[in-house]
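Of the protein chains in this complex, one is absent; all others appear in place.
Naming follows writing order (A, B, C, D and E), and every chain is counted from residue 1.
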Amino acid sequence: MAKLVEYKDMAPRAKAVVEGIAAGRGIVPADINNLWKALARHPGVMEAFAAEMREAFAPGKLDPLTKELVYLAVSIANQCDYCTASHGTMARRKGMTDEMHEEFMRVVLAAIKGNKIATAYRVPVDPAFEEK
Amino acid sequence: MAKLVEYKDMAPRAKAVVEGIAAGRGIVPADINNLWKALARHPGVMEAFAAEMREAFAPGKLDPLTKELVYLAVSIANQCDYCTASHGTMARRKGMTDEMHEEFMRVVLAAIKGNKIATAYRVPVDPAFEEK
Amino acid sequence: MAKLVEYKDMAPRAKAVVEGIAAGRGIVPADINNLWKALARHPGVMEAFAAEMREAFAPGKLDPLTKELVYLAVSIANQCDYCTASHGTMARRKGMTDEMHEEFMRVVLAAIKGNKIATAYRVPVDPAFEEK
Amino acid sequence: MAKLVEYKDMAPRAKAVVEGIAAGRGIVPADINNLWKALARHPGVMEAFAAEMREAFAPGKLDPLTKELVYLAVSIANQCDYCTASHGTMARRKGMTDEMHEEFMRVVLAAIKGNKIATAYRVPVDPAFEEK
Amino acid sequence: MAKLVEYKDMAPRAKAVVEGIAAGRGIVPADINNLWKALARHPGVMEAFAAEMREAFAPGKLDPLTKELVYLAVSIANQCDYCTASHGTMARRKGMTDEMHEEFMRVVLAAIKGNKIATAYRVPVDPAFEEK
Partner (left out) sequence: MAKLVEYKDMAPRAKAVVEGIAAGRGIVPADINNLWKALARHPGVMEAFAAEMREAFAPGKLDPLTKELVYLAVSIANQCDYCTASHGTMARRKGMTDEMHEEFMRVVLAAIKGNKIATAYRVPVDPAFEEK
């Protein structure tokens, strides 16, 4: 497992990243989640990922819960245990009910099956689906 | 590539599946997409997948576009070319604008990066993310 | 796409590999499939893979069709189009009927769903499944 | 990790699923494995997956051990730890010996190598492997 | 397939990205590769990816060929055909000989086998490999 660095023990570059994330979420920096404690010793990757996440979740045309569901869907497809646990929790905090979770999982599992069917039966793309 | 069977040449079991899908989409059976033409010779898999898709996309708590985005996210993560092309088209038909697509892609790409960072740095799951 | 080298144009090391495979299958070397034509310019990888395939498919406790189905299952899970096409053909030559193919696909698709369910719901391994 | 629900504490829908599986395996419901204890709070997904597994493993043209090996091959390719542990155990219960396991693994590993070789060297599909 | 936009037809934001890449490679913007022609209609993703690539390949402690080999290894593991073709070409331009390519492929294939062995046999991480 990664060696986790607590906020109080981080170098200034890492502290700055954590403070930015904490401010955005309305939490105190000491309550930052493990991913950032693990990245604290890798400041270049940490800063770049924090910036990418901030842009991805910036207010826009898709609502915050939809974005969490998209993130969670990718994480399940990629079988990332940490991401499934963390973004599952975040999706619930942003309003995902048990009923919505079940619908979400039905679509995820149907998609995974569709992906493998298209591959296994070697289906050619319809002309109607090509970009114009 | 799969051998595609046109609707008019399908056996009755396959025709019935296509008719159900066509009715749900408001198209004529002859305009069904290639996935179903490829599955026409595999009726057991075809019927099971059609039923699973119908249930996954049945009206519920998540709106139809959100479901398409979840399906598309999984398909991109799994690198399924057919599914990316077909459900990308369907997402547009259900209202996805260029601006929404760009936001969606930002989240998908951030998720894929987050997945690999969690793995590469071997981040342990926070107690706060465990199920209660 | 790879540049394919026909048997008659291969260097001696590649020719020797192809002759061994052709003898095992009862075909003439000129009828070797594209994978080996593509590997002809990479003799170290070619020899090592030919040896590994020969050992994997050597007569043993599992019958030849079962081995083909295991190979095909992995290829579908990994979404390898070439391998799905080639080993699908080989499975048919070794006795896979349409009915067996449909049963096989049902198991492959159930397995893929089971894999994602175990991940998405974060199921811990039962003590009864641990090695003794 | 998932919160596991013991059989005696499950809601009626989940109990019914577990009873069906237990009857099929000749065990008591209390001995059901963790996957179903984790799904007990997600009855829609649970019922659908139980039905899909029952159909996939229904008696047919492929023998039960071959089906287990296909399931296990997919699980290894997908790197699902739970499924590798559980279906490895089930394959042994259905007759897989150490010798068969070693042969099986040789085919799985050869397949994975073949998949990556076909991709890395970008091998085009032979006309002989196309569906007629 | 993506609709490709030629340099002369790109909007100003996309043109600026292409000009930066072309300057770095010593080519004329019209000779930019397809990935950027496809991204031209998605300027947010295009700018972010161009910036990430520039930073990843900036001069540093690892030499340019090593970086190309790392990129190519990931692309083969992920079975990305476009990336395997493009970065295979770039690795050759940066000095990869046939002999180096064969050594590289031997390591890639050994790694993929090692990955699946570790998973299939469920090997626990040695204390000596944990971060201090």
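To be clear about the criterion, contacts are C-beta pairs under 8 Å (C-beta built on N, C-alpha and C of every residue); 3 or more make two chains touch, one makes a residue touch a chain.
This structure is a prediction, so every number in the text was calculated from the model and none was measured.
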{"item": "Residue among B:4, B:62, B:105 or B:125 touching the omitted chain", "value": "B:105"}
{"item": "In chain D, positions touching the absent partner", "value": "79, 98, 101-102, 105-106, 109, 122"}
{"item": "Footprint left on chain B by the chain that the document does not show", "value": "76-77, 79, 81, 84-85, 105, 108-109, 112-113, 115-117, 119-120, 122"}
{"item": "Chain A, residues in touch with the chain not shown (by the definition above)", "value": "41-42, 44-45, 48, 78-80, 131"}
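Keep in mind that, in the parts below, only the chains that are shown with their structure count from here on.
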{"item": "Shortest chain-hopping distance from chain A out to chain E", "value": "1"}
{"item": "Chain copies touching (chain B, chain D) - same or different residues, decided at half shared", "value": "same"}
{"item": "Centre-of-Cα separation between chain C and chain A, whole angstrom", "value": "35"}
{"item": "Distance between the centres, which are taken as Cα means, of chain C and chain B, whole angstrom", "value": "28"}
{"item": "Per-residue overlap in chain B, given as positions that touch at least 2 other chains", "value": "1-2, 42, 45, 48, 52, 55, 78-80, 106, 109, 122, 130-131"}
